[in-house]
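Only one protein chain is missing; all other protein chains are in place.
Should a chain be cited, it is by its letter among A, B and C, assigned in written order, with residues numbered from 1 in that chain.
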Amino acid sequence: MFSLPVLLYLSALLFSIGIYGVLARRNILVVLMSLELMLNAVNIALVGFGRVHALSTTSGEHSGQIFTLMVLAVAAAEAAIGLSLLLLIWRKWKTIDLRELCRLSG
Amino acid sequence: MEPLSLSRAEILAVLPAGFLFITGLIQLLSDLGDTSKNSRHEKTHLAMIGATGALVAFASLFVQGTLASTGELYAGAMTDDLFGRLGAGVIIVTSLFVTLMSGGYLSSSGNNKAEFHSLINFSAGAMVLLCQATNLVSIFVAIETLSLAVYVLAGFFKENKSASEGAFKYFIMGAFSSGFLLFGMALVYGLSGGSLSLSGIAASGASSDALFAVGVLLVLIGFAFKVGVVPFHSWVPDVYQGAPVLAVGWMAVAVKSASFFALCRFLYHSGGGAYLDQILVALSVVTMILGNLAALNQQSLKRMLAYSGIAHSGYLMIPVLVALSGNDLSIGASLPFYLCAYAATTLAAFGVLTALSVSTDRDNIGDLNGLAKSRPMLALGFTIALISLAGIPLTAGFIGKLMIFSDAIGAGFIQIAIIGILTSLVSVYYYLRPVVAMWFRDPRSSFDLIPAPWGVQFTVGVCGIATIFVGLFPDWLVELSRISVETILG
Amino acid sequence: MPTFLLLNSGIMWPSVAAGNLDLLSLTIFVILTIVVGAVLLILSELLGPRRRDPEKETIYECGVPLLDSAREPFTVKFHLVAILFILFDIETVFLLPYAVVYKKLGIVGLAEMGVFLLILAGGLVYLWKRGALEWD
Partner (left out) sequence: MSGWLEHLIFGILAASSVASSFLVVTRRNPIYSALFLIVMFSMVAGIFMLLDATFLGFMQLLVYAGAIMVLYLFVIMLINPRDDSLPEEGGFTEKTFAVGVALLVFSLLAFGISNSETVSTLAEAGTIPDLPEVAQTHGAIEAFGYELFHKHLLVFEVASILILVGIIGAVHIAMKNKPAPVELGANDEERLVNDV
């Protein structure tokens, strides 16, 4: 059961759950969390491929893991900027509802 | 376990991006003195640092001596071939002009902080690396660095509400698209035998695999968001209207060309799956049609330029599609040329918009009435830019479109070329409306036109002249772009 | 394979390589803490006497009766510090691999890490001068 196709199905499933979260939810906080969820789903696929190709790859034994470390750094910087933008929106509009935000700004 | 070592070529290859990062840092630290007041006076020292940094970075492009590429650098993370350097050159020149313009523009809007200048330089450095990146990790990190910088630039004027709301929408769309981009890269990495470098992916020959095609499609979707191709363009008009004019100019020119250079390099190496040609055809056709039609009845100048930017992304898709379908890559040579022409033209257009926005923040076409009488030079610059965007002869835009459509016909994509020509005919109408307003309407503009900052006048002048010059003597740039395309595959 | 789990079958026990021992002990530690904590809680929940008494419900000697729910909005200062914590946390994540390998990387490695830290020191100076760290 713990094999590459299952890992890929798992990461695809988490990715789609993240997509649902971004598109369906009106609470901006949950949208930002779903974005983190999507990036994390990809990490599973990356590390899985890295492990499978560990001995045969040309780009180095830990190439998948190093890519994931970079995704970690990017996700953290994105969360930092996203939440400060959210704070700016909260200060100006006093709402964290995405649809209302669109309505207010016309 | 030998210790780390950097070859001379590696150090020289990273100089352009390195100088841009250093200038950004110096600008940031040099402006820390007066934190309190929102300074009204124009901080020329920031513009000077930025300009010298950009010029030194441009010079360091040629310090390598030979234009030939010295192979894989930093273990395959980056290359210094001509294609990458041509992209880097476009980015550096654009950052030079935007830095010159930003001094006057920011001080007029009372928000004159060094963050704007340093973010422009940081994102310029990241774009230079993006044009020269040859492995998936460096492409991804470069795209994310420049996107983060541009999200902050879009929301730079915190006070006005629509800017912060547009920036937030841009952030969510951008983060969403980088999720797709990343998943596509993970699949391409996994299915090409675990090789991160683009040459390894090309060598692995997995492009017939179904999941590999899905991976390339997801990467294409990620890039399509960044570039603003139709199904993924909904953020473009709002952000272009909300964000500061200069940040919009930076997005329209630099971010688009860097993304296209990286997309081109990626697709050339990965080859793309079986269905990629049809998808690219569909994307470019729909983008051209919708982009131009939507721009027809736009009253606001910024929204009109936003939709024209989307339409031009559609035109730029054609050389990518043409090069991918045939196995002869030199056909796709029109892409670098068109990007250079597009960069010069759009910079002139946004220069004029910056000049206008210094004196008024109303930006519908009616405000241009009689501009020719009050500001003949500005009106001339804007007219040249619009004519070149429309593709009317004697301008660089015309040569670019000519090349694109002749390549498309040469490679057998007759219908796309016809659609392209028809849509650019349609675009002539909405490009000429402001020209008519400027030259043939009597001025009823109620705002007093304060003279544009020197940086803006300089930019509009130089870019206007460059557009005409390339329009009249295009063959040096055509030759350069044809050679550069051949060097991609190394 | 990570043989870090206590439950693996006996045949694996003697062949646990030295490298994995610390992982194994880590797992034992984690499992023991969870088990001991759970046992204490559950036992006191089940065995403890449960006799309601108004006297017991009153607030402990010098307590202040509650005015409002404890969830007051934080000031924005916490938010900015939390963001900066994340970003400098990422810096430590990159420092960790360097700290383990710096001997093998030699002078060029030192120069690379120097550039990395210089850029982030520039960020710190920017922060400090912009007044992001002031608390009042």
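Criterion: a residue touches a chain if its C-beta (ideal position, glycine included) is under 8 Å from a C-beta of that chain, and two chains touch if they have at least 3 such contacts.
Bear in mind the structure is a predicted one, so any value in this text is a computation, not a measurement.
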{"item": "Missing chain: touched chains present in the view", "value": "A, B, C"}
{"item": "Residue in contact with the excluded chain [from B:125, B:200 or B:370]", "value": "B:125"}
{"item": "Residue touching the undisplayed chain, where the options are B:46, B:100, B:141 or B:202", "value": "B:141"}
{"item": "Interface with the undisplayed chain - residues on chain A", "value": "1-10, 12-27, 29-30, 32-34, 36-37, 40-41, 43-44, 47-48, 50-52, 54-55, 59-63, 65-66, 68-70, 72-77, 79-81, 83-88, 90-91, 95-97, 99-100"}
{"item": "Residues from chain B at the interface with the omitted partner, ascending", "value": "1, 4, 6, 14, 21, 25, 28, 35-38, 73-78, 113, 115, 118-119, 122-123, 125-126, 129, 137-138, 141-142, 144-145, 148-149, 151-152, 155-156, 158, 187, 191, 206, 209-215, 217"}
{"item": "Residues from chain C at the interface with the omitted partner, ascending", "value": "1-5, 7-9, 12, 17, 19-20, 23, 69, 71-76, 78-80, 82-87, 89-91, 93-94, 96-98, 100-101, 104-105, 109, 112, 115-116, 119-120, 122-123, 126-127, 130-132"}
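In the analysis below, only the chains that are shown with their structure count from here on.
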{"item": "Inter-chain centre distance, chain A versus chain B - centres from mean C-alpha coordinates, in Å", "value": "26"}
{"item": "Between chain C and chain B, distance of the C-alpha-averaged centres to the nearest whole Å", "value": "43"}
{"item": "Rounded Å distance, chain A centre to chain C centre (Cα mean)", "value": "22"}
{"item": "In chain B, residues with contacts to at least two other chains", "value": "none"}
{"item": "Touching two or more other chains - residues of chain A", "value": "73, 77"}
{"item": "Residue ranges of chain C touching chain B (in the complex, touch as defined)", "value": "104-109, 112, 119, 122, 125-126, 129-131"}
{"item": "Residues of chain A touching chain B in the complex", "value": "8, 11, 15, 18-19, 22, 28, 31, 35, 38-39, 41-42, 45-46, 48-50, 52-54, 56-60, 63-64, 66-67, 70-71, 73-74, 77-78, 81-82, 85-86, 88-89, 92-93, 98, 101-102, 104-105"}
{"item": "Complex interface listing, chain A residues touching chain C", "value": "69, 72-73, 76-77, 79-80, 83-84, 87"}
